[in-house]
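The complex is shown incomplete by one protein chain, all other protein chains being positioned as in the whole.
Lettered A, B and C in written order, each chain numbered from 1.
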Amino acid sequence: MEGKEPNAIDVGRAVGLTRPVRENDAGAGLGRLSLGEILPAFGGAKKARVAALLSNSPDKARVVAAQYGVRPDCIYSYDEWHRLAGNPEVAAVYVVTPNGMHREHVLAAAEAGKHVLCEKPMANTAAEAREMVVACDRAGVKLMVAYRCQYEPYNRRAIALVRSGRYGTARIIEACNTQVQGPAEQWRLRAALAGGGALPDIGLYCLNGARAYTGEDPVEVFARIWNPPGDERFATVEDTVAFMLRFPSGTIAQCSASYTAHESRDMRVRLGEAWLDVGNAFAYRGQSLRIARRVGDEEAMESPVIAHANQFALELDHFTDCIQTGRRPRTPGEEGVQDHVLMEAIYQPARSGRPVSLSAVPGRDAFRGPALDE
Amino acid sequence: MEGKEPNAIDVGRAVGLTRPVRENDAGAGLGRLSLGEILPAFGGAKKARVAALLSNSPDKARVVAAQYGVRPDCIYSYDEWHRLAGNPEVAAVYVVTPNGMHREHVLAAAEAGKHVLCEKPMANTAAEAREMVVACDRAGVKLMVAYRCQYEPYNRRAIALVRSGRYGTARIIEACNTQVQGPAEQWRLRAALAGGGALPDIGLYCLNGARAYTGEDPVEVFARIWNPPGDERFATVEDTVAFMLRFPSGTIAQCSASYTAHESRDMRVRLGEAWLDVGNAFAYRGQSLRIARRVGDEEAMESPVIAHANQFALELDHFTDCIQTGRRPRTPGEEGVQDHVLMEAIYQPARSGRPVSLSAVPGRDAFRGPALDE
Amino acid sequence: MEGKEPNAIDVGRAVGLTRPVRENDAGAGLGRLSLGEILPAFGGAKKARVAALLSNSPDKARVVAAQYGVRPDCIYSYDEWHRLAGNPEVAAVYVVTPNGMHREHVLAAAEAGKHVLCEKPMANTAAEAREMVVACDRAGVKLMVAYRCQYEPYNRRAIALVRSGRYGTARIIEACNTQVQGPAEQWRLRAALAGGGALPDIGLYCLNGARAYTGEDPVEVFARIWNPPGDERFATVEDTVAFMLRFPSGTIAQCSASYTAHESRDMRVRLGEAWLDVGNAFAYRGQSLRIARRVGDEEAMESPVIAHANQFALELDHFTDCIQTGRRPRTPGEEGVQDHVLMEAIYQPARSGRPVSLSAVPGRDAFRGPALDE
Partner (left out) sequence: MEGKEPNAIDVGRAVGLTRPVRENDAGAGLGRLSLGEILPAFGGAKKARVAALLSNSPDKARVVAAQYGVRPDCIYSYDEWHRLAGNPEVAAVYVVTPNGMHREHVLAAAEAGKHVLCEKPMANTAAEAREMVVACDRAGVKLMVAYRCQYEPYNRRAIALVRSGRYGTARIIEACNTQVQGPAEQWRLRAALAGGGALPDIGLYCLNGARAYTGEDPVEVFARIWNPPGDERFATVEDTVAFMLRFPSGTIAQCSASYTAHESRDMRVRLGEAWLDVGNAFAYRGQSLRIARRVGDEEAMESPVIAHANQFALELDHFTDCIQTGRRPRTPGEEGVQDHVLMEAIYQPARSGRPVSLSAVPGRDAFRGPALDE
């Protein structure tokens, strides 16, 4: 149906990709997100291509490299950042390692003079995240956090509708991101590698989503955490977190995330004259949008079918475009820092039982780069 | 499709109906809920019929009486409770007046020796509600609160599924009940008649729903209220309320209600092995149920089509059955008292900014009558 | 939500109801359609009430009469038409007997001077149907055929949209009405009582629907019948019928009905600039409407939520209104005659294997009364 314009393909320089370390993959190498989503998504990217791989599993890396047309001499181990630095075909590095290693790899990439696209959560703490911003600034490289939902078309449409004022103001946001997390030995259930449990991994989508939909930052946070008694998976990280955010314009966001609830990834906004339901809002695919509103004197449900586009490809293209044009990414390092500040605030009432007030952040999109073109 | 068995029809005695007073109806008489829903629903009831009308608008009452086969001498004004008391055909009274008048009318009905079905919220305060329970006990009449969702088939199915344990335990409940409330002069926006704003009118469905689904009572409540600045409708009652309930078994309910958001009446439960989405959970009709779970090694969505039944008719038949058999209603006065206790608790953090802890209520369905037959 | 105006209630005269004879109900009396749908629907009717019952099962009739407020002396057996004739409270009779008895009962009602609402199919043959039209004309009473879908709001909306030209012209109509018909001994599987099998019982909805949606009458009919070998239920009536209708303006309708396929009752119209999907189009309830079209440069799905109304109540009110105002019903006897003419044409190619050409019927709604008010 839709065609793709093959112009503006950057064939001279391209995006590299680090290797995810997944303990539960038994050292076998490239992780599920990279193999299942990111690498195939390059096929749909107009401006980016994969030019190199970073991996400590050379055999696996060779197979993947062959499949995706990466030259054998563009496979690097993690002690070869210097060699990567010397490869002029690699413009940027996409860091897809465990959260606790993001800081080290982002700093290494910056030192190598490469722009960096970093998976979310950006780091384990706000302090680490700030350090990464500073390092990239000093190195003169772009730092973008991979908040893919802000590039995904259904979320973008919903954000545009909420902000348009067409349906009045948002009173209530409900965001829920849950999944069943599997066995205890994986890195996501180890605080040192993951930086937390359901909150930074999946609750972050609710937090970042509520902020992106409203364009505001919260002035109050209340939260509660619950862990199933005796479940060893939650010895160092939280299972279920529910938090309520109050925004300056009155919107209240009710957010929930859990590692022990069947997969759900939905977001709903209750506005004065409509409600929006973004189905699979935080999932890799399968998004939908339902708009309930009055048409004439009757209730109607509308579901736009937005032209298909892979959200990872859009994210990669946006990042590449920022590199090519010098533009600031929509989700720069500062966006990630602010989420870490807020997650640290969320953990407080979960412990103390008292809500936390936050200074109002003036303006809209205070931590973001320029709006994306429609 | 479905047939109806005409046996067990109570043709000797029946349920009367009080007249709703609606200021915004300019004294025109019988209110929207009675005329649009309750009276037509008697057509689908197997055990109850309308035998009398209470109204201060005799002309309107005569027309309605003719339409529904009520004898002209069975129309009563509000100073004729004594005459009503003497009518042996009237077994019970359904109080559908403004909240602030429930206490007076329930007490009058009890004094007249009639059983009472009282619309929700039961009263304006927990103290009033307790007084009504005592009065009906003393008079030896049944008191039931019209929590119709506990009789509505889709909610009942969802409740049964949550409690069955088939899908593990409930981690998160999201309940949202919003509507656009219209002009300032209506009784629902006057604290003296309504007892509050969005919370007792529509937020109560979220509260009662979360309690009914889990069968538990909350041990902690946090809440926030927001009123649109300068909107005269919210001079004495609240517009938007969001509250978080923590239940003993770990379930957290995120509840929201608003008088300035487009109509939505949804309830979702996130369990360990499924999520349930009850569409139009709190509406007069149009309920649906979606169950997302894994079947084999894939995700599936199931939507049972439950045999049609009017929820008002089911409620009326349950009440009539309790009268006939002496059974305690599933939603007796005590159920309404407990919701008033909790609503008073919810208003506290909304003012103080600090969550309120509540004593654990032991057991399941602590304030309810016996479970309904399947 | 929606209120109902109690004005214009006809309290002086009302609609009676004949008793369905259902062999498979073992003489127990009033049938499923009457008890499950029509009698409860009177509760939602604004202009009609049930004033009498016709039945040969006096015990059952007395119970039903008590439930619906019918006076005991207004229960008639089938040899008491003369007594019914003398009851001035009965303005009309709704004939809900087996198809093969419609003619006799319509003629009796006409002779008794009562207007007649006759269930579909009107009769067993076009000749019978014509005789009924003539008899009612001579008796000066109205004859309406209970094509309830033409009064049901979702179908009416779809009809209005198709005819508006807003979405261009209809190219294809797909209509499917299937159900699993149960054991052999019921009257619907006996040609003498039913007049045919799936075609007159459920395929008629597809035929009448295609005619009502377009407003046209077909100029060519092709059809095929299939019966499962050895199934005794289909000894005298057909199981599955598929037919193709060509309309003068080019629309082609693909219609299917079966007694051995899981229940489905859908209708879809493929127009130049939209398609309409009327879900549960022919069912007693649960209708929906999906409109797929382009909005701007993208595909969108719209689902209006049309204000709830019981289709049987609307049908009864329309008929009562025609009696009160002298207006011709939208679906008079002539509409039923034409469907019988067409069903006889449909049986021909099913036998001969050759399509049948029909004379073009000029104009729109050639056999119908005035359009319903919006």
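FYI, a residue touches a chain if its C-beta (ideal position, glycine included) is under 8 Å from a C-beta of that chain, and two chains touch if they have at least 3 such contacts.
Values in this document were obtained by computation on a predicted structure and should not be read as measured data.
Asker: Write down which of C:199, C:237 or C:292 is the residue touching the left-out chain.
Answerer: Once the missing chain is taken into account, the touching residue is C:292.
Asker: If you put the missing chain back, which residues of chain B would it touch?
Answerer: 295, 298-307
Asker: In the complete complex, the non-displayed chain touches which residues of chain A?
Answerer: On the side of chain A, residues 1-4, 6-7, 9, 11, 32, 35-36, 39-44, 46, 49, 60, 63-64, 66-67, 69, 284-286, 305, 308 touch the unshown chain.
Asker: Provide the residue numbers of chain C that touch the chain removed from this figure.
Answerer: 167-168, 171-172, 174, 176, 178, 180, 220, 222, 224, 226, 228, 240, 242, 244, 246, 250, 252, 254-256, 258, 260-264, 266, 268, 270-275, 292-294, 299, 353-355
Simple rule for what comes next: only the chains that are shown with their structure count from here on.
Asker: Same or different: at the chain A/chain B interface, is the fraction of residue numbers used by both copies above or below half?
Answerer: Mostly same residues: over half of the interface numbers shared.
Asker: Roughly how far is chain A from chain C, centre to centre by C-alpha average, rounded to an integer in Å?
Answerer: Each chain reduced to its C-alpha mean, chain A and chain C end up 56 Å apart.
Asker: What whole-number Å value describes the gap between the mean CA coordinates of chain A and chain B?
Answerer: Here chain A and chain B have centroids separated by 42 Å.
Asker: Got the chain A residues that touch at least 2 other chains?
Answerer: Touching at least two other chains: 299.
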